[in-house]
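Shown below is the structure under consideration.
A single protein chain has been removed from this complex, and every other one stays in its place.
Let's look at subunit A:
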């Protein structure tokens, strides 16, 4: 096997056997299976649904579920490596052919890859590490009417509650700002927006 685009590591032994089995499927069957796979890749949280659809496919096409799952595991190696390395659809097609898949099926998969890659890329970007991600902001403002030291106050206060994701938990941070601080904060955030937009 020549150099592959999607990985530098040696491919598991079972893969060529799985590709051979895939070649036995009809074009329609392969197309249906590909559809199930991409639906899972674009919605990775729907594991239950994915397994149910695989099971239906197995039953419909009179294939045992166990071997089918192994085949699917082998196939999925390619898109996951391809996503990490920003591969083009030609490279994906070339890799499948190098692994032993027929040209026709490799082209079909590469075609589907091209169609789905914007969604898949966006998903992968969304998984990129973020430190103390701000997930929500609540606010209230009001007037301080009086205090133990001042009978009549009449000053405006602004309170922000920031909800921050720290690891798998969220933490709430409440802060108070004076009016000048608020305007300064707003001004700075607008500068940040301009900066972010110039880099997008």
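Convention: contacts are C-beta pairs under 8 Å (C-beta built on N, C-alpha and C of every residue); 3 or more make two chains touch, one makes a residue touch a chain; residues count from 1.
The rule is short, and it goes like this: contacts and distances are computed from a predicted model.
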Key: Among "ER membrane protein complex subunit 10", "Elongin-C", "Platelet-activating factor acetylhydrolase IB subunit alpha1" or "COMD9 protein", the UniProt name of the subunit that does not appear here   = "COMD9 protein"
Selected from A:25, A:98 or A:162 as touching the chain missing from the view = A:162
Ask   = Looking at A:24, A:119, A:133 or A:170, which residue reaches the missing chain?
value = A:133
Query = Which residue among A:11, A:58, A:83 or A:98 touches the omitted chain?
reply = A:83
Query = Hey, which subunit A residues sit against the chain that's not shown?
reply = 83-86, 121, 124-125, 127-135, 137, 139, 141, 144, 147-153, 155-159, 162, 164, 173-177, 179, 181-183, 185-186, 188-190, 192-193, 195-197, 199-200
